[in-house]
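What follows is a structure written as structure tokens; I'll ask about it next.
With one protein chain withheld, the remaining protein chains of the complex are depicted in position.
Chain IDs A, B and C follow the sequence of writing; residue 1 opens each chain.
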Amino acid sequence: MTALLEISGLRVSYPGVDEPVEVVHGVDLVVPQGRKVALVGESGSGKSVTARSVLQLDPDATIAGSIRLGGQELVGAAPKIVRGIRGSGAGLVFQDPLTSLNPVMRIGWQIMQPLVIRGVSKKEARERGIALLDRLGVVNAAARFDDYPHQFSGGMRQRVVIAIAIIAEPALLIADEPTTALDVQVQAQVLELLHEVADERGMGVLLITHDLAIVAGFADDVVVMRHGEVVESAPVDELFAAPKHPYTRGLLGAIPRLDSDPSVRLTSVADYVDTFETVDDEPAAPAAENGAAR
Amino acid sequence: MTALLPARLRPSSSPRRAPRRRRRGVPVAERIALVVVVLIIVIAIIGPWIAPYDPYRVDLAQALQPPSAAHWFGTDVNGRDVLSRVLVGAQVTLSATGIVLLITLVIGVIVGTVAALGGRVVDEVLMRITDIGLALPSIILALGFAVALGPGLQSAVVAIAATWWPGYARLVRSIVRETRHAEFVESAVALGVSRWRLVTKHILPNSLDPMYVQVTLDVAAVMLVISGLSFVGVGAQVPSAEWGAMIASAADNVLNGWWALVFPGLAIAITAIAFNLSGDWLRVRQDPTLRDGGAR
Amino acid sequence: MSLLAVTEVTKRFAGQHAPAVDSVSFTLERGSALGLVGESGSGKSTTARLVAGLIKPDAGSVVLDGTELVGAPRATLQAARRELQFVFQDPFSSLNPRMRVSELVGEGLLVHGIERDAAKRRDRVVETLESVGLDSSHLDRYPRSFSGGQRQRIAIARAIAVRPRVLICDEPVSSLDVSVQAQVLNLLGDLREKLDLALLFIAHDLAVVRYLCDRVAVMNGGRIVEIGSRDQVYEHPQDAYTRALLDAVPVPDPARERARRSALAASRSVTAPGVNS
Partner (left out) sequence: MIRYLAQRLALAVVVLAGLLVMAFVMVQILPGDPARAAAGRNATAEQVEAARVALGLDEPVIQQFWRFIGRVFQGDLGTSVFTHQPVLQDIAAVLPSSLELVAAAMIINIVVAVPLGVFAAYRRGRAADVAARLLALLGAALPVFWLGLLLQLFFAGTLKWLPLYGQIGFGMDVPTITGATTIDALLSGDPAAFGSSLVYLILPAITLSASFIAVIARTVRSSMITALDSDYVALARATGASEFRVVVRHGLRNALIPMSTILGMQLGWMLGTTVLVESTFNRTGIGAYMVTAVLQTDIYPVIGSIIVIGIVFIVTNFVVDLLQLWINPRLRDSAWVRRRPAAGIPVAAQAGLTPAGSVGGVR
């Protein structure tokens, strides 16, 4: 198994008030060819920042360390190289299908775009777009190809977003909370679809999520992040059967599940590790002062 | 306690660009602007006492003197000291502006609140009235009022106030409507809070902040209309030291008495810039996404 | 007699074809917890607001402890609000940003004339804060200096300060992180027991409802499609929609999920591609 994506010692920082603030502190992560890796963490864990730094989409971010995609080093690479891998090296699916489509552009145009900018003829791009949309379960794909995003439901929009992400046949798909905004039934459909499409095309998947339950059915490997660091990474069965890190144990114990005894009290992460609830707008010092979560 | 960090990592966990220009406290330009605003208000109050000459005394022998030690801003075509007139004019221009904004604010808040909290019919009627007010530039409507009331600063003030309030009513209405549907207001209703307490304690305090900003920003806009009306001869009349009227009387001598034109205009421009910058600063400060810690 | 009886409540919003809530009926017993689950747009939040009197229903009746609330005079409704309190989904927008914690939590005591004396009111506020895991050091702070979990505790304190008998919670944990969510769920369970509270708990997460509630109502398209005890609904769902919903819920257990996927794939190969919505 060769590594498709190899992140090592990744540090990401943003310009702060006085000095840059580091939000990802040396993350190591590997996505092998054709495998599905879940990057799990709560808000503020840096999981999204880590995933996005692969495509270097945030011009404000300062990235250090190493990100190799298919052997190609991306940190410090020329903008042209980075742009070259966007779409065809790695595709991206966002959390909110309502905001990730351009409201004034026809969805067909948006699906074709990755191909058209790579020199594929419009006719062929259109055919491939319709075929892909059809494959993704959009009924009457040819007729709906020229619709606008607001004419689609949330679940359908997310399929369109997936089509945009994979039409240029990337080797890696980065899915950033792809189902968080969806209802549970649609979530199941979309996850299943991602699963199938990834297997068909032999794509590696990096799934970013806060939901350990969907990880169980989707991922081969799991990486758990907290406060910008990786606390544990293991194959999925191992992680769920015998979580090593107390934080992971805390997370697992905090999830209400359909197959557990409801009279057993949920545990909380705080029962396992020292926590303070991060306070928005007031990190460091005030958070300590507020540290009253129990 | 300013921190960009958590804001970009918040719920969607998609890093958004945080506004770049954020520093501790008040930025330099805005700090200067606040000082200038205070200075201008002080001048508007004590102007007549610090003016070196009688701003209205005509002395044709002294006409169109360039700036000098005796007359820092020179003299106008009637030999009046421009500096004295600018100082006294501050009072004329700013008090007229203040009166317009006060009337506007009162009408706007009342109409806007009634429209937002009253029934659908009330809302519809009031808003259609404001539509008409907004469909025409103030200065055009003000000309209409001026022809009805006769030229003069008072009629200019009445005219502008009469045409300016719809914008405020619109603003108040939209903010109050938004606040009314905020979850904390619903929460107060669910708690059993009385209607009066709901409006005075929950809705209005959370609605009026943008109004202060708007008033600050509008000082410049209203001042420009007043001086514009005076400039074309519809507002303040001849001997008045209103800044726009001063520019009007200097306009015929653009080429041989620039100072009589430049200084009152600078007074308008500086006042407008200072108020606008202060307003911008207020706006940034009250924007909840930008607001820093610290209870008020 | 039930503490709260909702009968045939219907609400259609202007400009919409179908009613948002369509003849919904249920009862809530003293000290019990009823979960109202459904997907977005199922009408569950509207139902909660109708029961709380925040929206007026087009038809139907809501009887709280023998008193009809629909069409009741203001004073009756006002009195009922002391018994029936509400916790909102988003603790970032449901607390007035200009009020201190002491005012927020004490407001109910003030407006219902329960504790007119300021010092005594303050004591009650502190007592309530302590019951939700906060303390008197938080009294003079504004909501913005608290985290999401803490704010939701404040919102709960605000609601229970007047000692209501019914607490309506509209998705109270859906905007919180998993670890904080567990704490708030446990807090609600504890309070229910301690204060003999009846809970009407609205959620989209079936597992959360299962953890907290002893009875469950499943909503779809404005109607209750199935209602019953926890075991009944979760173990032996009668309605097809309920079953589909339950099937879609992921479980944090890799082996089970794999089994479910292969079962799904088997059934998929027989029938046409899934629902398109």
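One rule holds for everything that comes next: a residue touches a chain if its C-beta (ideal position, glycine included) is under 8 Å from a C-beta of that chain, and two chains touch if they have at least 3 such contacts.
Because the structure is predicted, anything quoted here is derived from the model rather than measured.
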**Complete:** Chains in view that the hidden chain touches are A, B
**Prompt:** Which of A:Val23, A:Leu101 or A:Val138 touches the chain that is not shown?
**Reply:** A:Leu101
**Item:** Touching the absent chain when the full complex is considered, from B:Val28, B:Ala69, B:Val121 or B:Ala135
**Value:** B:Ala135
**Complete:** Which of A:Leu92, A:Leu191, A:Val223 or A:Val236 touches the missing chain? It is A:Leu92
**Request:** Just the residue numbers, please: which parts of chain B touch the chain that's not shown?
**Result:** 14, 16-17, 20-21, 127-129, 131-132, 134-141, 143-151, 163-164, 166-168, 170-171, 174, 210, 213-214, 217-218, 220-221, 224-225, 227-228, 231-234, 244, 247-248, 250-251, 254-255, 258, 261-262, 265, 268-269, 272-273, 276-277, 283
**Item:** Absent-chain interface as seen on chain A, which is shown
**Value:** 55, 57, 83-88, 90-92, 94, 96, 99-106, 110, 113-114, 117-118, 148, 150-151, 161, 164-165, 168
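Throughout what follows, only the chains that are shown with their structure count from here on.
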**Request:** For chain B and chain C, let me know how many angstrom lie between their CA-based centres, rounded off.
**Result:** 47
**Message:** Using mean CA coordinates as chain centres, what's the gap between chain A and chain C in Å?
**Reply:** 31
**Request:** Could you tell me which residues belong to chain C and also touch two or more other chains?
**Result:** 144-145
**Complete:** Note: chain B residues in touch with at least two other chains are 11, 293
**Request:** Enumerate the contact residues on chain B facing chain C in the complex.
**Result:** 11, 182-194, 197, 202, 205-206, 288, 291, 293, 295
**Message:** For a test of understanding, state which residues of chain A touch chain C in their complex under the given definition.
**Reply:** 42-43, 137-139, 153, 155-156, 183-189, 191-192, 195, 210-218, 236-237, 240, 250-259, 262, 265-270, 275, 277-282, 286, 290, 292-294
**Request:** Sort out for me which residues of chain C touch chain A in the complex.
**Result:** 39-40, 133-135, 137-138, 144-150, 177-183, 185-186, 204-208, 210-212, 230, 234, 244-258, 260-261, 264, 273-277
